[in-house]
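Below is a structure I'd like to ask you about.
Yeah, one chain of the complex is gone here, protein chain that is, but the others are all in their spots.
Chain IDs A, B and C follow the sequence of writing; residue 1 opens each chain.
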Amino acid sequence: MNPLDIAYGAAGAWFAAAVVGLLAGSWRPGLRACCGLSALAGAAAATAGGWSLIYGNTHVVAPGTATIVGGPVQLQLTSLAGVFVALLGVVAVALACYAPRYHEPSRGTGIYLAALNLALLACLGVLAAGGMVTFLVAWETMSLTCYLLILRHPRSGETARGAFWFLALSEIGFLLVVAAFVILSAKTNATELDVIASRAHLVSGGWRAAAYLLALTGFGFKAGLVPLHVWLPEAHPVAPADGSAFLSGVIVNLGAYGIALFAFRLAPVGGSWPGLVTMGAGALTAAIGILYALAERDIKRFLAYSTIENIGIIVTALGAAMIFHAYRQPALAAFLLIAGLYHVANHGCYKTLLFLEAGVVEHATGTRDMDRLGGLVHRLPRSAVIAFIGTLGIAALPPLNGFVSEWLIFQGLFQGFRTGSHLIAILIVLAAAMLGLTGGLAIYAFVRGFGIPYLGMPRTRQAAAARETGQPIAGPALLAVACVALAVGAPVMLAALSRAARTVTGVALGRLLLPGKLTVIPAHTDFSAFSPTYLAVFLAAACAVPLLIYLAGRPRAASVSVPVWDGGIVSFRPRMQYSAMTFSAPTRVTFDALYRPAVSIRRASDDDPAGRSGPVHYEAQVTPVFERYLYRPVIRAVEWLADAIRPLQSGDVNLYLLYVFAVILLAYLLGAV
Amino acid sequence: MTAVQPYAAATSEQLVRQLADLGSLEVGDGAATRGAVTVRMPPETLEAATHVIAGTPGVRLADMFAANDGDAATLRLVWALDSGYLLTEAEIEGDQYPPLSDITPAAFVEECEIYEQFGIRPETGKPLNRLMLPPHAGPDFPRLGHRPAQPPEEVHAPHTVGGQAFEFPFGPVRQVGVESLYYGLVTSGEEIVDVYLFTWHKHRGMEWRLRGQTLPEAMFLAERVEGLSAVAVGWAFAAAAEAALGIAPPPAAARTRAVALELERLYNHAAAMAALCQATGLTVGQSAAEIALERLLRVNATAFGHRYLFGVVEPGGATRAPDAAVLQRDLPAAYGELRRAADALLNTNSFMDRLEACGILTAEQARRLGLVGPVARATGLAADTRLNGSHPRSGPAGGGPYAEHPVTVITAADGDVLARFQVMLGEAAESVRLIGTFLDAGAAAERTPLPVKGDGEAGGGHGLGWAESSRGEVLAWVALDEDGRIARARLRPGSVRNWRGFDDACRSQNVFTDIPIIEASFWLTAAGMAR
Amino acid sequence: MPLWSVRGLRRGVVTTRYPAKPDQSAAALPTPPAFRPRELTRQDADRMIAVCPRAALRRREDVLIFDVGACAACGRCAGVAPHAVTASGEFELATTTRSALIKEIPILGDQR
Partner (left out) sequence: MNPASEPDQPGQAVGPASQDAAEAARKLRDMIAKQFGRSLHIRTLDTGSCAVCEQEIRLLSAPHYDLQRLGFFFTPAPRHADLLLVTGPMVRAFDVAARKTYEAMPGPKVVVATGACALGGVYPKDAFVHGDVGEVLPVDVWIPGCPPSPLALLYGLSVAVGRLAEKAPGLTFLAEDDPEGGEQ
């Protein structure tokens, strides 16, 4: 059976879910039904994606004579897209499990869930598009529905602002993508993706390069490549938890899909420079993303920046793969592509998980400010465990999935010397170094991101009053399981991904990658090897042994438990523990060239010299460099332009007739030439 | 070392003349404090008078305290001029007085203390700090005067830390062999934003205990107010008592006290040096300094029979004479150790780099906060009560040991830890020189007999006394009742003033690891602060 | 940067051998008084008790009760009755039983 057929089922179910949500969203059973359908669709999509990895690319089909904006609806499910489809399915199931407990049934919720399911449908459309028009329409639909998602609570100006950033940048990106497609289809006079791909070599290198760069930029807006990333930290905090989880877990990854699509199928460019550009952009994005994450105290903004970092890692891998492709190293190219896709899957899982848990925390405490939380591990134990798994994953610590994919990426980059060009080798190693820095900072950032909200003493009354009853658990739990599975089941995953990579690069890496059953070798036998499965098992055992010993052995001496040693202070107060911002102060000081913090101190001793002690307030505001120095000028320019052309709109009919006349005249003249 | 900046320019006569314009003043009447020019004024002129005095260039508020005569409390302000002390006193009706700390910030610490002890506070309802009374001190907790009207939470400003900073709690139980004290370092993770200093842990009610005691009993406690400057506090207290009784120690006994005082300064500076090495993690230097320290203490023991020179000073004279031979034999060797260690330290960059530009205080700050001792002198102010003419006179004729053998005051300009260190080293050398001259002039264990009851003289009197400890000026004010017992004794070690400068020094652009260094360079005691 | 290690070697060892061997610096330490019962009269005892800054001395009939723990070795008792008091020279006074520090001194001076 054709995976595309299963995808039809998923699409249908999502459409049905959207309808149900729209009609019965304000009614709890309706809400549940909507989510149930959505989950069903997710499961179907996951199956379709997984199946398509094994099945390979399907043929392009045009169901009936359905046309859309003048173009035929062309559908196709490729193995490359299959990875994303499977991820989409898993995320959809998690969101569906999460929503019923997170949302109160209401009209707004109904509309919101309808939009969410349509967005999922649109994403499936993007991934299953076999033709240019289908792709673009699905892509635009996705953007618009996501805009609705972000506008769930349109009352606050924050929300409007975040949603606007998202829409504006999406539209700019969309135009660029359209341009890229138009170039290709014009040069190959085809609209079917397969045909474009097959005729791509006929297009001159310059046009291909132009198309690729347009696509890179266009999709970069979605993926959040620096400096095109500004919408993420604005849109994520204002969207509902599952909405922002969807944005980070799926939408952003689709940007990566688009880049991969152009880089490896539609417009494979000769020469190594596009790869270098991509890789450079990726490495830069990763480093800057995590650095800004360290300066955030709002959990969701923090996670949004960490998304930027992860996309950076993925794009770096893709770029390196392109370079190796250009240097006739198909094995390594395929390997890095696989690693990149693996990271896509991982990021989709743990980032969705963390956003959902952020939602749980906000739900339970009413705040997203890390410095107003603390001690939640005692109040939300199950959520804390789930969040901890996600944190281990995203911090790329063994034995979890983040470690596997990042290890693969590093192993790929370290083999830069195989390109034979010293310059390229050095540049690739530099990128690896950037990722190294990123990885280190990421661990630092997520020690903070987990430790401050979950450990220690509650910093506010709300945090102390947090309870777990009524909090959604199943969705995040599912993703936690997925994270573990992606780590332990790495060989299976790699085998599947290598099939996907084959359809793109034409290299069968399976044997080379997995000589043994469970051991992974990075493309070249003489380089290195490691087995995520054994590692996971071993680490688990290593933790279990002392536990067993402890459980087995009787405690000999009677142990007394006394409070933490606090220097004999009369009362130890929450204000005396590390806060999120003080924890990351060392980086703020080290990188203040980037942050340009504006420090403001208010203390009792400032205004009277007598030495009266009193309240102290310290703020270090990080300058939003890109908004201020890149976007604001553009916005001003646009406004200026608008003012400049306003006189044309005089409202005088005769004047408008004159315009018409002039245009027709111009047309004639051009026709005559 | 810079040129000596006179701390106070004006003389008491000029000031008194200026004050006379303000109206009804009694200058130095019968009940006046001996040992200082006393100006008694009605409370309404207090504010104006304070404006005049504080406005005079370089006059420093040395101390402020209250005493209960009958029901009303009398407020006394001690002003340090370079020719001596000026004491302004005013009786306060009710429980409020003009806000003096707005005129001269140095008064703030005492305002807090007076509120805790007597329940009277400045009219401006500004919050006060908790200084001495522990939080558990109830309404019936023993005090010198009436208990405060308002409960503490209405008086003390809340300690809240907002924004991107947190309070790093430090103490009260701190490193090994360090006194109990709490400070909360408010930090952004790197630099120190603010410091909360709590000094009430060691409050032992010394001034409360002294009431009703005989002078010898009181002497025993006075030495234990701040054991590391037992001689200085003892001398100040004895001098105050002597002034109250109108007697003076014999010159030879005064020289004995001076020898002990300089020995005390020597070992304290050695100890401060050791502490600096410990704070900078230079263990070898610490050992070298501690060898010198131990040898100096042994010199004390052999010369005076006590490692910390307890029991040397007594009201009217000195109990023990220094063993001149021992001193001339052992002191140079012990000081040699100190000198060699110091030279080695001055050549150790890893050490000097930590000291430079760390914990900076400006001369302006020092003047404003009335800082004393090496801390003030390191900012360029020549604040030294040993300066000619301003040390307790021994006998109506004699000008006191420091008048006969003037001290060269050591100052430095930068006001950072290094400057303090250099001042200490200079003073150590100066102390050795002075000890030599005092011994040559002859030091003995003589004493002027205290007038016994019925002598007429024994009748109650007030006396002000002071001495220059290694931490700076120690002030004592004693009021005796008819039968020679203590009605009210005020003891103010140098630590009280300089702890006030400590948090300012910490705030001046420092990171975490500088704080121990700054504390070592101040070399203060919590015991002296809390009393 | 001076050679601290060389300096230290040249400085030599200053560490005491105590408690293995006695330390002569102990001779200069202030120590609690020792009494001459024969020279000690009730009157002396009362004068000493009067000057003792903090009840280390009390008298029960013909016995002077001396709390060594409370004694600060200030030497004031020796000041008022030099004939009956000398320095004991004892500094190794640490004990695990507080009561072991409370001594009874017979007052025999009046019986002559």
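Rule of thumb we're sticking to: a residue touches a chain if its C-beta (ideal position, glycine included) is under 8 Å from a C-beta of that chain, and two chains touch if they have at least 3 such contacts.
Being a predicted model, the structure only gives us computed values, none of them experimental.
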{"item": "Visible chains in contact with the missing one", "value": "A, B, C"}
{"item": "Options B:L144, B:I291, B:A342 or B:A363, residue touching the unrepresented chain", "value": "B:I291"}
{"item": "In chain B, positions touching the absent partner", "value": "134-137, 141-142, 172-180, 200-205, 208-209, 221, 224-228, 230, 271, 274, 287, 290-291, 293-294, 297, 307-308, 310, 525-528"}
{"item": "Interface residues of chain A (partner: the chain not displayed)", "value": "560, 562-563, 565-570"}
{"item": "Chain C residues that touch the omitted chain in the full complex", "value": "14-16, 18-19, 23, 25-26, 29, 32-39, 54-56, 58, 65-74, 86, 88, 90-103, 105-106, 108"}
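Criterion: only the chains that are shown with their structure count from here on.
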{"item": "Third chains touching both chain C and chain A", "value": "B"}
{"item": "Averaged-CA centre spacing for the pair chain C and chain A, given as whole angstrom", "value": "80"}
{"item": "Centroid distance [mean C-alpha coordinates] between chain B and chain A, Å", "value": "65"}
{"item": "Multi-partner residues of chain C (at least 2 other chains)", "value": "none"}
{"item": "Shared-contact residues (touching 2 or more other chains) in chain A", "value": "none"}
{"item": "Chain B residues within the chain A interface of the complex", "value": "101-102, 105, 107-109, 126-129, 135, 157-174, 182, 184, 186-190, 193-194, 196-197, 365, 368-369, 500, 503-504, 507"}
{"item": "For the chain B and chain C complex, residues of the former touching the latter", "value": "216-217, 220-221, 284-285, 287-288, 291, 294, 298, 301-302, 305-307, 310-311, 319, 340, 344, 347-350"}
{"item": "Partner chain B, residues of chain A touching it in the complex", "value": "297, 371, 566-570, 572-573, 575-579, 581-586, 588-589, 601, 603-605, 608-620"}
